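All protein chains but one are shown at their positions in the complex.
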Amino acid sequence: MISSIIAAALVQTRPPADMQPVATPFFFYLLSGLMIVGGLMVITRKNPVHSALALIVTLLGQAGLYLMLYAPFVAGVQIILYVGGIMVLFLFVIMLVNLERTQQEKSFNKQWAVGLAAAAALGAMFVSVYVKGRALFPELPVAPLEGENTQRIGSMLYGNYMFAFEIASLLLLVAIIGAVVMAKKRI
Amino acid sequence: MVPITTLHYLVVAAALFVLGVVGVLTRRNVVIVLMSIELILNAVNLNLVAFSRIWGLHGQVFAIFVITDAAAEAAVGLGILIAFFRNKETVNIDEVDLLKW
Partner (left out) sequence: MLNYITSYLDKSVQMTPGQAGNLFWALVYILLVFGGVSLAVVCMNWLERKILAHMQIRLGPMRVGPHGLLQPIADAIKLILKEDIIPANADVAVFWLAPLIILLAVFSVYCVVPFGPTHAITDMNIGILFMLGVSSLGVLGIVMAGWASNSHYPLIGALRSSAQMVSYEVAMGLAVVSAVLMTSLNATGTGTLSMIGIVQAQYAQHVWFVFKFFPLGFIAFGVFAIAMVAETNRAPFDLPEAESELTAGFHTEYSGLRWSLFMLGEYGAMIAVSSIAITLWLGGWMRPFPNLLHGAAFDLAFSLFPALTFFGLAGLTFYSTSRMPKHPYFRLQTLGLGVFGALFAVIGLILLIPPVFQRVQDIYWFIAKIAVFMYLFIWYRGTFPRYRFDQLMKVGWKVLLPIGLGVLVLTAIVGVMV
């Protein structure tokens, strides 16, 4: 049952006291596998609704990974905003612009080979950075407290990042007005 | 088994990023291109939060801001898409060529 998986993942979010929780690699590989399969389905499905559903699976897997990284607040924000907000918006728009003839057209454009080559070059660059710069990612033995995550993020948002917070709210206001104006029939 | 280090999360994020770039570069449907952009943003977020486990909560705060920005950008982008669709009756990104010579 999915609830048992969620509960078991939640069980893992205690800070490591003296030994690593045993099932963590299992959940990491499960969630990352889900995410990568979902990502592949997003870029290969012909039907945009199937792509949207695959993206939902990817985003939910990402929320699970955030929980494993001791970031429960970001996981909650991801579920509410990304899955519950942005993906609903995407589904609405897909339903509005879904033409039957778009399903019979080709789904990949003419430059797909060049695109794949460019992405492969990007992937090779990532691999080389991670292999050469392995010393840059040290594993410091830190145990952040999950019990105070929201409180500490709150004090940082309203302390250090107050200005960015206000600008973000202004940005959202601009986005609301922009979306309403863009989608109106007669301005 | 090998304990899960930060590098594991970075590799997953890099894979998602490359998948998103492939989607942006090769698909014709505008909605799927926008969804691939969301994949890219999520890969960046995963990177930020993976590093914030080592180096403090700043990564998580940044990730929250990125999610907020992604929401705003998705809303405006889909609004533009609807306006374009109303004019041209197509969601094929190859047909957005009114400014070509």
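All chains are identified by letter, namely A and B, in their written order; residue positions are counted from 1 within each chain.
The working rule: contacts are C-beta pairs under 8 Å (C-beta built on N, C-alpha and C of every residue); 3 or more make two chains touch, one makes a residue touch a chain.
Only a predicted model underlies this, so the values are computations on that prediction, with no experimental measurement involved.
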{"item": "Neighbouring shown chains of the undisplayed chain, as defined at the top", "value": "A"}
{"item": "Among A:M95, A:A121, A:M162 or A:V180, residue touching the chain not depicted", "value": "A:M95"}
{"item": "Residue among A:L30, A:L53, A:L116 or A:L157 that touches the chain left out of view", "value": "A:L53"}
{"item": "In subunit A, positions touching the absent partner", "value": "1-4, 6-8, 10-11, 13-14, 21, 47, 49-50, 53, 56, 72-73, 75-77, 79-80, 83-85, 87-88, 91-92, 95, 146-151"}
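As a working rule, only the chains that are shown with their structure count from here on.
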{"item": "Where subunit A and subunit B are represented by their mean Cα positions, the distance between them in whole Å", "value": "9"}
{"item": "Touch list for subunit A against partner subunit B, complex", "value": "20, 24-25, 28, 32, 35-36, 39-40, 42-43, 45, 48, 51-52, 55, 58-59, 62, 65-66, 68-71, 73-74, 77-78, 81-82, 85-86, 89-90, 93-94, 96-97, 99, 102, 105-112, 114-116, 118-119, 122-123, 126-127, 130, 134, 137-140, 142, 144, 149, 152-153, 156-157, 160-161, 164, 168, 171-172, 174-176, 178-183, 185"}
{"item": "Subunit B residues within the subunit A interface of the complex", "value": "1-12, 14-23, 25-29, 31-32, 34-36, 38-39, 42, 45-46, 49-50, 52-54, 57-58, 60-61, 63-65, 67-76, 78-83, 85-86, 89-94"}
